[in-house]
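The other protein chains are all here in position, but one chain of the complex has been omitted.
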């Protein structure tokens, strides 16, 4: 990973600030001849789009993506050409006036202080480059990655914990994710919604956990030692705004497992192919996919923008108290769900191409 | 990260198999004029060396490092020259005979099946490339990284959980790590040692958690968006053998925090410099260091090599039962402590150089 | 260098096809606080812009660049923020109808056959991605690089040979480049212009050589072994459309020099600083700048698009004869002059940052 680029062969470079004229990305290294049009990308963006329910920021962005390069229609519909795919979304609802005060004072929990001190300047409007708005381009790139992976690889994520409410592993139901406004992996969200409404009305926010499951992976993707599939996935997921933890498979629970319990034993299936009797490994051994479902979990901190006054300092070195007005998500992890999926898609598309390169 | 290289400017490439003639690494991009001799590296390797106590593998390796390039003594002792530093350790105690059976059968929890299926061949002797022996070179490279960072940056790790035994955050005492054979961050290890003795005698193994704390970092290291300090650290830590989870700061606990609790409020210290009133962020905001201590935790799964029979299959497609004989660690995380430190050192040295490049 | 990205710390990613809606680039890794507005970039683009004289293609492109990200005006005018700078130029005069025939037949000397065979598809309109139109973004990125380098580093290029007409080294006068429509490094271009007029009227084309000189470099930029300044410059220059050869310093003439003649002897100047008595090395020794002027030469082949019928084949495997109509340059090297400068600027800005990273 470089500063604003990730991936090795399937490479994504994003650019843009929250309140600049536009945001965009360049997807390089995509194989040719893959059908690709706006219709392949827009639905994923619509999932992440602000303004969709009362649980997400009320900023109104059309988030209409344009494909500026890298596809060509030679008569049978647009396909990728193997050249870089440039995607762009115009920013339409910036309302910079909401953000005047933060030009001076550092919002606790935000990157304001770190950016200002590192660079000596920052685009404070809506968080500038550090805004979660950047993740729209991850979702757009992820849509391209899904096309590279094909339909055999199924990538699903969902909220499995919001504050004190959490699902047991057995209760996780990814089929339910798009049937509730919390993107929760359960149909039983009434209490969760009531809880989050309270948080929202209080002008507060709460953390959450998003689970990821990828099925349909072949054996062999990922490469030791520093290109391990789980290491690359960890970086990709940890790079998402507000992410504070990443687990693969059993994750931190593995610290309490004995070697006997943790060993995913193997037998031969009816078709003579290897089957694992459990999946504590989360589908990765030695950094290489085993053909089992790839499972991971990401912890998100609460949205740092809250209405309660917090102590902070100003750019000029004075103490002050600040409440962050504006239009914010009470639980930023909700809109993180499609981002988690997109990052997984990009990492996997890259792993697929790298595997094909080395092993053919 | 490429397959066997990590870092961007401070770049480490490792090579070697558990039972080959030697293992080694090349450290490229190191600044010149840094005093560096074997005495700077060997003590860290000695910490990781097998055979040090009853709690680690009894394999006997001298693990004496040789510096083959990149330093020159122009009269005032050897210093780095800015050219690649090649480090090499001869393998002296391979005992390949211990590992005959695993040529045929896949050890559950190990990378055998994944390697064999991906590559069509694997060096099965002691796990070959997937052996934790490779981490010796991470520790060696980390020793060089520490020299780059200088003494102002203090990197410490220690075991904070072994199976059911865990420390509260308040109880963590990094000063105690080298005073007990468990590398635990506590002086109160009697019960832990008794517990691990039981595990060891049963031929079993157990998982653990290692905590990391880095102090003395300036504000501004790390870079958005995909070069975030925490994202790079997550990849580096997750790439360690047996790692299954990585947390930064509050980590998964952040999922239960409100925005009010999570906000690390700021005041001005007596010296007029910014101070944070808490550190849920773990020293990183927006991917950039804040000057607070960098804190992280890594979950390790139990050693997969155990004496209990486990169900598995053979390379030829037959079912079998396997117990893994040989000399193994009852808790692989113990020897992971210096590796966690080393990976952090390498990531930070790289971040330091990258920051200097862009911001001067 | 990756597919569509070059540079390590100062990284440029370009995208776009000749007849797509737009072309653009992302410049990542730029230091912060550098004043940057359209006025810093547009003049360089205007130099490269088509339609400027009878010697270049009559395609009419406004080539107005927009800065979409990476700069912020905090009151004292826009400065770079350290985040990626996205630059975009709309394509306004595509006239795709000119290019119908080449959808079927491969233009000799062009990349049509190679692209089609490699990718199974190509955007044939105006050469698509392989069009020299892409070089506009190199020029735009180069303008940013010049700002990073500062005014002390002076980068100049000029045509020193067109077909049979060539300058002796002593006659090269970079001050003359912008005073004649050939961008020639001489004021004595009457015969050259007459010659190129003939070529143009015949619907033919001719090759040329462009010389480069950079002054004001410090000692020490560039790094052995595979990051040599001359190796990186060679790649950058050879990547320009139509480039077929690159020389550093004495170049191919060095093959006829004795060791005595080639040695650039050293003395101390009046100020006590080292001076070289000659510059066969072209300002680079061991891949590192010596403080002398960096000198290079690039050979360009003639424009492949000519009006004379040439034998070729079609995509469907039939033989045919083809003349390439449309609006073309009789000598593509002319518009290569600002591109050569831009690539040098980018390579040097990258070398500057890399040097600062390692040596401080």
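Going in written order, the chains are labelled A, B and C, and every chain counts its residues from 1.
Everything that follows uses one rule, which is that a residue touches a chain if its C-beta (ideal position, glycine included) is under 8 Å from a C-beta of that chain, and two chains touch if they have at least 3 such contacts.
Keep in mind that what you see is a predicted model, and the values were worked out from it rather than measured.
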Selected residue (touches chain absent from view) among C:71, C:143, C:285 or C:344: C:285
Of B:79, B:268, B:307 or B:359, the residue in touch with the unshown chain: B:79
Residues from chain A at the interface with the omitted partner, ascending: 8-9, 29-32, 82-83, 223-224, 353-354, 356-360
Interface with the undisplayed chain - residues on chain C: 1-6, 8, 14, 106, 108-111, 113-115, 117-120, 129-130, 134, 161-164, 199, 204-209, 219-220, 223-228, 230-239, 244-260, 262-268, 272, 274, 277, 280-282, 284-290, 299-306, 308, 310-313, 317-319, 333, 355, 359
Contacts of chain B with the absent chain, listed as residue ranges: 2-5, 11, 13-17, 20-24, 26, 28-29, 32-33, 66, 68-70, 72, 74, 79, 81-86, 103, 118-123, 128-129
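Following the convention adopted for this analysis, only the chains that are shown with their structure count from here on.
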Inter-centroid spacing, chain B versus chain A (mean Cα positions, whole Å): 26
Centroid spacing, where centroids are CA-atom means, of chain A and chain C in whole angstrom: 38
Sites on chain A at which at least two other chains make contact: 2-5, 14, 118-120, 129
